[in-house]
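Note that this complex is displayed minus one protein chain, with the remaining chains in position.
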Amino acid sequence: MVLWFTENHSPTVRFSVKLEKQLFSGSSDFQKIEVFQTEEFGKILALDGLIMVTEKDEFIYHDMITHVPMATNPNIKKVLVIGAGDGGTIRELTRYDSIEQIDMVEIDELVVDVCKEYLPQTASKLDDPRVNLFFEDGLRYVRSKENEYDLIIVDSTDPFGPGEGLFTKEFYGNCYKALTDDGILVNQHESPFYEEDAAGMKKAHQRIIGYFPICHVYQVHIPTYPSGHWLFGFASKKYHPINDLDADSWNKLGIQTKYYNTDIHVGSFALPNYVKEQLKDVE
Amino acid sequence: MVLWFTENHSPTVRFSVKLEKQLFSGSSDFQKIEVFQTEEFGKILALDGLIMVTEKDEFIYHDMITHVPMATNPNIKKVLVIGAGDGGTIRELTRYDSIEQIDMVEIDELVVDVCKEYLPQTASKLDDPRVNLFFEDGLRYVRSKENEYDLIIVDSTDPFGPGEGLFTKEFYGNCYKALTDDGILVNQHESPFYEEDAAGMKKAHQRIIGYFPICHVYQVHIPTYPSGHWLFGFASKKYHPINDLDADSWNKLGIQTKYYNTDIHVGSFALPNYVKEQLKDVE
Amino acid sequence: MVLWFTENHSPTVRFSVKLEKQLFSGSSDFQKIEVFQTEEFGKILALDGLIMVTEKDEFIYHDMITHVPMATNPNIKKVLVIGAGDGGTIRELTRYDSIEQIDMVEIDELVVDVCKEYLPQTASKLDDPRVNLFFEDGLRYVRSKENEYDLIIVDSTDPFGPGEGLFTKEFYGNCYKALTDDGILVNQHESPFYEEDAAGMKKAHQRIIGYFPICHVYQVHIPTYPSGHWLFGFASKKYHPINDLDADSWNKLGIQTKYYNTDIHVGSFALPNYVKEQLKDVE
Partner (left out) sequence: MVLWFTENHSPTVRFSVKLEKQLFSGSSDFQKIEVFQTEEFGKILALDGLIMVTEKDEFIYHDMITHVPMATNPNIKKVLVIGAGDGGTIRELTRYDSIEQIDMVEIDELVVDVCKEYLPQTASKLDDPRVNLFFEDGLRYVRSKENEYDLIIVDSTDPFGPGEGLFTKEFYGNCYKALTDDGILVNQHESPFYEEDAAGMKKAHQRIIGYFPICHVYQVHIPTYPSGHWLFGFASKKYHPINDLDADSWNKLGIQTKYYNTDIHVGSFALPNYVKEQLKDVE
């Protein structure tokens, strides 16, 4: 016998992971939160039954959501992170001495508490003095901000449940307003492969291009997410993610990474034709 | 109730697909061959219980194993394909008028028969007049060849079972010998993520670099393969897969593809640091 | 990897069997019909995704639906069987030389055709000269019959889908009318354990006791049915299943059985208290 965690990647496709143990199970006002111990992936954080983070491959997501914008504009000083309750994105951002302030807005305080206890691998830098934690709705938080941030990272859950508001037109409009003229937005962009994920991706892309002059999508390999093919949206007022990349500068910083490098930075913006067509459909 | 096909991606990770129907099940001298009808992926071909081809995403594999070498050297005239019983690689190769001869060596005739009947999507071009089918062991076939092929594509199953011999040192040495001075070898290279796959990948890389002066690995997103992160090995006597790419020439051919384009050709050679380190380990 | 058949025993309980092969899959006007080859159970017949018959344990069901009434009244000459497309009940009945006529009414001819081809173990006696096959709705068939049968066996699927009409008040009333004064009705009675099955069982019992003066429920162990705890309803105009059992007579017949014997005939009418209470609820 055994204990298995099963996630539906599509209505007829299941991904199952054998568990050693359930470490935590609880419900906040927003979602069901679970932490599992597994042999293959180490600890897993699941929200509403979907894998969010695993110790084995979280580095991929967090590298690529963080270092791509940071290498594009090394002068980023003030960052807003929305979602990201596991702390992994914050951990990567705190590696840049040049960053002066990180405001993190997570709707669900319990996610942060649970990750502090069970996932120190990602939640290790939430007490960095530059980090301010706000436990509130990101959609509402960003409404009142204007010309404040050099970078906004939307590190959200899927576009249903608590993350739903973060995929709306209003939200991206407010993000645009909250950014400085140098501002960059990076958005967790779902996946092109399974139907429901692709719908989320197209919706996000369509809404972002309504505001930002520069919009590009880049891809990563995240084995524990549905299809393993995951996308991020890069939107910006001024900086182009490839033309403005100063690879030498970034490499001089000496930040050791397991996934990101300045070659894959460029390479990840080259998309398969079928993904380009999905994006074109909504442009 | 339902019927599910379950593949172990690792000893503790399972990938399951709901079936509408089993279309074929039989055993050859070499392996168990099954074809399933599914809602999500259309038809699936499984060999010894491992998904080889699905109608939904086979284009990714076949695009990337074929067009990368063909765009690197447009003068390829004579091609040897080892394995590839489903016919997808042949289908892509036959789109090049410039190719004069394609020798395909598949150990298992039953795979070809089954694919002709159940998977016309991939097996549609096996009767192209340029194609010669040999049902024999690729390892043995290639032994006697010398300076004959401009391109060898090793489109094998995993490095256990019938595909095992195709991952040996002897085999790659014979491939080198069978290639002309312009020759390119492209090898199905397994995956960097799960332990057993990564071992296969490292073994293949280690053996190939012992013969070829130019060796690079490139990656693709194949959602129905374990982890979705798949690799190909590009080895060559003369041509560099990026420096020698003549994108304009290839684009002028007007070959419509759903995954490949000349940008992703380049982008796919940019590897994550952790994969680069795995390769370095055996170099 | 493997192929698994999965049946939901309740919304949160699954029973899964590893398959060697799908032997048949088709749809009639009434239901989906599948036959599988398995290591544990031999061949399995599934209707609409529910296991109906397995070669390993079908003898239990067919012994107990047949020999209990036959041993209670050895003078049964004319039998009506409703449902029973797999042929197992007919096979057992044909072992009695005393039976002169068996009318079998099965709504779905394809079930019979499939069982003749794939399940000769159960469908072996459908061509006995005493057997008349009618492919029509049992509910309708029985309407016009009066004082004709000594025994009616309702060997139906579950009380939803094509078997639904066989669980109605009208149907049991017509069965009563179709029986002679000596008549016995045996009804496939579902199970007391999982909620939905128990509801079917109570409904059947409630409707039958409205017509028959003698009504008793007996139980069997059928490992491949949900919970393994299965019930039959014995209803009769005159014969009492225990008081009128003539064990010696039956034993003299020399019928070899793997489950039934005259001790378990009696023992199976002793029900657990919780089942007695379920029955009392509707009496």
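Residue numbering begins at 1 within each chain, and the chains themselves are lettered A, B and C in the order written.
In this text, a residue touches a chain if its C-beta (ideal position, glycine included) is under 8 Å from a C-beta of that chain, and two chains touch if they have at least 3 such contacts.
Since the model is a prediction, treat every value here as computed from it, not as a measurement.
Participant: Over the full complex, note down every shown chain the hidden chain is touching.
Facilitator: Within the full complex, the chain left out of view touches A, C.
Participant: Could you tell which one of C:14, C:140 or C:169 touches the chain left off the display?
Facilitator: From the options C:14, C:140 or C:169, the contact with the absent chain belongs to C:14.
Participant: In the whole complex, not just what's shown, which of C:65, C:131, C:264 or C:279 touches the removed chain?
Facilitator: C:264
Participant: Extract the touching residues of chain C with respect to the undisplayed chain.
Facilitator: Where chain C meets the chain not shown: residues 4, 10-18, 38-40, 57, 60, 193-194, 219, 221, 223, 227-229, 257-261, 263-274, 276.
Participant: Kindly note down the residues of chain A that lie in touch with the hidden chain.
Facilitator: Contact residues on chain A toward the absent chain are 1-8, 19, 21-22, 25, 34, 46, 49-50.
Here is the rule we use: only the chains that are shown with their structure count from here on.
Participant: If you connect every pair of chains that touch, what shape comes out? Choose line, ring, star, complete or other.
Facilitator: Its topology is that of a line.
Participant: Could you please state the distance in Å, as a whole number, between where the Cα atoms of chain B are centred and where those of chain C are centred?
Facilitator: Each chain reduced to its C-alpha mean, chain B and chain C end up 53 Å apart.
Participant: Provide the C-alpha centroid distance between chain A and chain B, rounded to the nearest whole angstrom.
Facilitator: Using C-alpha averages as centres, the distance is 33 Å.
Participant: Approximately how many whole Å separate the CA-defined centres of chain A and chain C?
Facilitator: 57
Participant: Hey, what residues on chain C touch two or more of the other chains?
Facilitator: Nothing qualifies.
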